[in-house]
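A protein chain is absent from this complex, but the other protein chains hold their places.
What follows is chain A.
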Amino acid sequence: MARTLINLPRTARRGEVIEIRTLIQHVMETGYRPGADGVVVPRDIVTRFTCLYNNEEVFSAELAPAIAANPFLSFSVVAAESGILAFTWSGDNGFEQTETRSLTVT
């Protein structure tokens, strides 16, 4: 399991725009670099990130080889209703990780 840091408020007023920041530990190996033995290291990157808000996709991103290790993503959503936000990173070698956070809307 990769380590993640997810920052969002626990509570928000209805209609408020909240900022969500995510960071995941990942090498983001480009697939273009030769290793110490001269052989190209195979690509190993996160290719897709999605954020589901009560099972509805509110944000997604496609990631590419030129993105640095431990990708940091920041985005905003409108706090519509209380519920669960699910963050999923998926990528090469069957990498997939989902983290969830709850949000209370008042």
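A few comments on the model shown:
To be clear about the criterion, a residue touches a chain if its C-beta (ideal position, glycine included) is under 8 Å from a C-beta of that chain, and two chains touch if they have at least 3 such contacts; residues count from 1.
Methods note: contacts and distances are computed from a predicted model.
The subunit not displayed here is recorded in UniProt as "L-cysteine S-thiosulfotransferase subunit SoxA", chosen from "FMN reductase", "L-cysteine S-thiosulfotransferase subunit SoxA", "SSS family solute:Na+ symporter/cation/acetate symporter" or "ABC transporter ATP-binding protein".
In the full complex, chain A contacts the hidden chain through residues 3-5, 7, 21, 23, 25, 27-28, 68-70, 72.
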